[in-house]
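Just passing along the structure, written as structure tokens.
The other protein chains are all here in position, but one chain of the complex has been omitted.
For reference, chains read A, B and C in written order, and residue numbers begin at 1 within each chain.
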Amino acid sequence: MKEKEKFIVRTDLALEAQEMNVKDDPSSSDSDGVEVHENEKNDIKITYVTVDEIGAERIGKKAGHYITLESQAIRKQDTKLQANLSKVLSGQLRKLLQDMGVDEKQRGLVVGLGNHHITPDALGPWVTEKVLVTSHLFELQPETVADGYRSVSAVTPGVMGTTGIETSDMVHGIIEEVKPDFVIVVDALASRSIDRINATIQLSDTGIHPGSGVGNKRKEISKETYGIPVISVGVPTVVDAVTITSDAIDYVLKHFGREWREKDAPSNALSPALNPFERKELTNEDLPNEEQSQAVLGMFGQLSQAEKKQLIKEVLTPLGHNLMVTPKEVDGFIRDMAHVIATGINGALHPGVEDGEAQSYSR
Amino acid sequence: MKEKEKFIVRTDLALEAQEMNVKDDPSSSDSDGVEVHENEKNDIKITYVTVDEIGAERIGKKAGHYITLESQAIRKQDTKLQANLSKVLSGQLRKLLQDMGVDEKQRGLVVGLGNHHITPDALGPWVTEKVLVTSHLFELQPETVADGYRSVSAVTPGVMGTTGIETSDMVHGIIEEVKPDFVIVVDALASRSIDRINATIQLSDTGIHPGSGVGNKRKEISKETYGIPVISVGVPTVVDAVTITSDAIDYVLKHFGREWREKDAPSNALSPALNPFERKELTNEDLPNEEQSQAVLGMFGQLSQAEKKQLIKEVLTPLGHNLMVTPKEVDGFIRDMAHVIATGINGALHPGVEDGEAQSYSR
Amino acid sequence: MKEKEKFIVRTDLALEAQEMNVKDDPSSSDSDGVEVHENEKNDIKITYVTVDEIGAERIGKKAGHYITLESQAIRKQDTKLQANLSKVLSGQLRKLLQDMGVDEKQRGLVVGLGNHHITPDALGPWVTEKVLVTSHLFELQPETVADGYRSVSAVTPGVMGTTGIETSDMVHGIIEEVKPDFVIVVDALASRSIDRINATIQLSDTGIHPGSGVGNKRKEISKETYGIPVISVGVPTVVDAVTITSDAIDYVLKHFGREWREKDAPSNALSPALNPFERKELTNEDLPNEEQSQAVLGMFGQLSQAEKKQLIKEVLTPLGHNLMVTPKEVDGFIRDMAHVIATGINGALHPGVEDGEAQSYSR
Partner (left out) sequence: MKEKEKFIVRTDLALEAQEMNVKDDPSSSDSDGVEVHENEKNDIKITYVTVDEIGAERIGKKAGHYITLESQAIRKQDTKLQANLSKVLSGQLRKLLQDMGVDEKQRGLVVGLGNHHITPDALGPWVTEKVLVTSHLFELQPETVADGYRSVSAVTPGVMGTTGIETSDMVHGIIEEVKPDFVIVVDALASRSIDRINATIQLSDTGIHPGSGVGNKRKEISKETYGIPVISVGVPTVVDAVTITSDAIDYVLKHFGREWREKDAPSNALSPALNPFERKELTNEDLPNEEQSQAVLGMFGQLSQAEKKQLIKEVLTPLGHNLMVTPKEVDGFIRDMAHVIATGINGALHPGVEDGEAQSYSR
């Protein structure tokens, strides 16, 4: 069953992988190889997930540190919140670099993965364009570079479909040539939850498998492969239509489950509309027990999570050759998110960049 | 219940509106104010839907003629199929113009509705840019215009969010000034089925309510308002996440329903994967009866279609401020579809444009 | 000769028209219908040119007020200078509106002229996109609009080559429909001097002839035609290759003329390189007298300004079907200039917009 589960999961977020696992196997606890700490700063929820080898096996994510920032700044198009998000990202990134032993003089390479002609996949290329690049100045006119700046390069390797070259081979060739002291890889991710789309940034010290989120395993860009720190910065921008559906069914279950408990019997009529605040409180504890589940959703309710998803997947797959979807407003979301991330990276890499300036560099 | 139903339906396609209605109310038949004829040409399915006043009331679409072209040309990125689709569109459009009494010399105005910065909404503006515009030549250098061309103008009025002006007011001002003999309005639509996204073109002689597909009723652009023929050309480019889910649940029901009938009892194990061909054959007749429905989906299965959708809507709405989604590959789909439609319009309006040339005009 | 002169002049700037006139006819003085005042604020040179009917006849520009802001902010890509330029523009615009009797509650329409697919002509459309539009809020949700904002709409009418419709007709139709209290028209201009490209903003209360700068007279958008204040905001983005050449020849003449006077005889060898500061001081007084001119440039030197330009024009015209050129860096220049102008307009129209916010609105 684990097998199937893994096949079905289409998430690049360690946080989601952990949540799904807990949900499916409530006997497991955080202490089984995955540690989770939460924090909140300026309306931004920060979750630290540490995965060890046991946890890696359990949740299907590589051992290492994952930091997740959650904010509605982009979806609400709130420029002040976006500036905050950049600042928090800057701070987290700076700390992660320190933890990985990167000092203030070391030379960085920013790699923007993705296809700049497919908007939900263009986050990496857009960030690269907004990153403050200085390595040529250090090379050619070192006297012109002020204190507080380090040598930074930025590349956009493209995708195999348009270059004909494995992304990881391209990146390999560039790293061998440029020989940076550390690498930051930016990529668009897949999530299994529509509420995380453009609302979550995941940092990690585990590196990246280009394309791993959408099923095609390629070679890894990581500390193991290159012997230098590799930080990945990812944002979910697409969601599998299958997960929209299973989420919905889960919520239906929880919704009836809670009513069940509250009223000791499910209402036959439609419940009052769930408002956003109520919804927040629906948790796994609201899931009905097996018997209740069957009452609510019949035979379907009796299936395990994995079986339910497998069934929905089988049902939906024929409906379209590609079921990854993205919100209608994708253009504006990606543009704003690229701005937030580039500003965050610029602030983290160049202490000399003042906040206001970081914004204008990445305009 | 009709009320609720209408509130929930988010489709701009008469074809879908009719299908949904039949499904919900199997006692109704095609003869109740809606006539449907099908045809197939070069792998393109053409459906003619004629709605009279009774049908209009019943399915919630304005009385008139609707022609729907269905093709996978765009989604398969098949350039030959796309050229075919342009040709078929040209022919249908030419015939519709004739039926509406437009002769070969009359002056046309093409209006591309939508927001060119939101890709799934940019179809109209992209088509306008590829339309072969000639009216200024007729005005300024009539001697340079060859036979087989008519006077055509093309405008992109923008959207209220960026202009501050009601789209219909803007169009009104332009029509009053330009005084065309007929109008073709191109717009992106909402569908309730993910398989129709970028795979369907709807022509109609009923005009258009800018924005009607996404809930906000605005003033109409139609023969009634302007006294001249108004043809609308629309393509569904977004789908409500709610409908993805309800479709899935319907299919689950049908799937179990069929198994039920076939085995006299539902399988407890997962059924073999439904392949695309099998799926095609799942019809409304596969829907289980009420009792079976309850067995399959419990209380949920007992809800009416409308109640189910209402519930799913309530559950999903809080998850994101906007749940209209579009396929990840939206950029390429819209570009290709704009090319197909502009080529079709150019061929229909200017008999002098040869097929090959029609392609190159709209490059 | 005036005739020819006017034919040759390809400038939309009143300042240049006045300078050229003074140069050609040194007996004329500022008092003959054209008043010029200069000012400097934050490295930005502000010139106020007032033209009366006599001056209009003399310099070929409509009677009215012209305000010219000169700054290297864009060409130097200096974001601080650009913010200053926006502020100064805001102030001048606000004052001009007051002088024209526009009060703080009156409703404005911003019109962005030009072709958004031809970058040096895309300034208008780019500005329109960055203007803070509010009229739909005043219409639909007046209670949500804070103090300090007025009703503003913004439109991009396109160009005749792509719409088939005279720009002024399109604008007319929209104004008739929207009925604003005043109009601001933004357009890219032609200059006759390469140093003014993207370095000059001209405000005027005289309205605009769409396309007048490049030879094709069309209908006017002005107070006279609509009975409401019309302010034009223009930036030269292209220069005629002819004027690059005549400027160069003028500078050669001045250069030798000055040497002549200084050494009493021209040097036979190359002079030391003219540095930018030296050059600034070359003025019309450095122009050699007729005899000297002949010595320096032979027969060519004896031609009048108009004859020289006519000759150069005849020589260059066959070299290319279109000789309007723009700097290689046009994409970045236009983007930044659009940002500056939109920020300036937003600040002028909405006193409630704080400086920092004005920037972020127009990002």
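The working rule: contacts are C-beta pairs under 8 Å (C-beta built on N, C-alpha and C of every residue); 3 or more make two chains touch, one makes a residue touch a chain.
Note that the structure is predicted; figures quoted are calculated from it, not measured.
Of the options C:34, C:194, C:221 or C:345, the residue whose C-beta touches the omitted chain is C:194.
Looking at C:11, C:68, C:326 or C:346, the residue that reaches the missing chain in the full complex is C:326.
Although one chain is hidden here, its contacts on subunit A can still be listed: residues 117, 129, 133-137, 139, 151-156, 158, 160-166, 169-170, 172-178.
Within the entire complex, the positions of subunit C that touch the omitted partner chain are 75-76, 117-121, 194-195, 197, 238-239, 241, 244-245, 247-249, 251-252, 255-256, 266, 268, 270-271, 273-276, 279, 294-301, 303, 307, 310-312, 314-316, 318-332.
Simple rule for what comes next: only the chains that are shown with their structure count from here on.
Centres computed as Cα averages put subunit A at a distance of 34 Å from subunit B. The centroid of the Cα atoms in subunit B and the matching centroid in subunit C are 46 Å apart. Subunit A and subunit C, compared by their mean Cα positions, are separated by 48 Å.
Multi-chain contact residues, meaning those touching two or more other chains, do not occur anywhere in subunit A.
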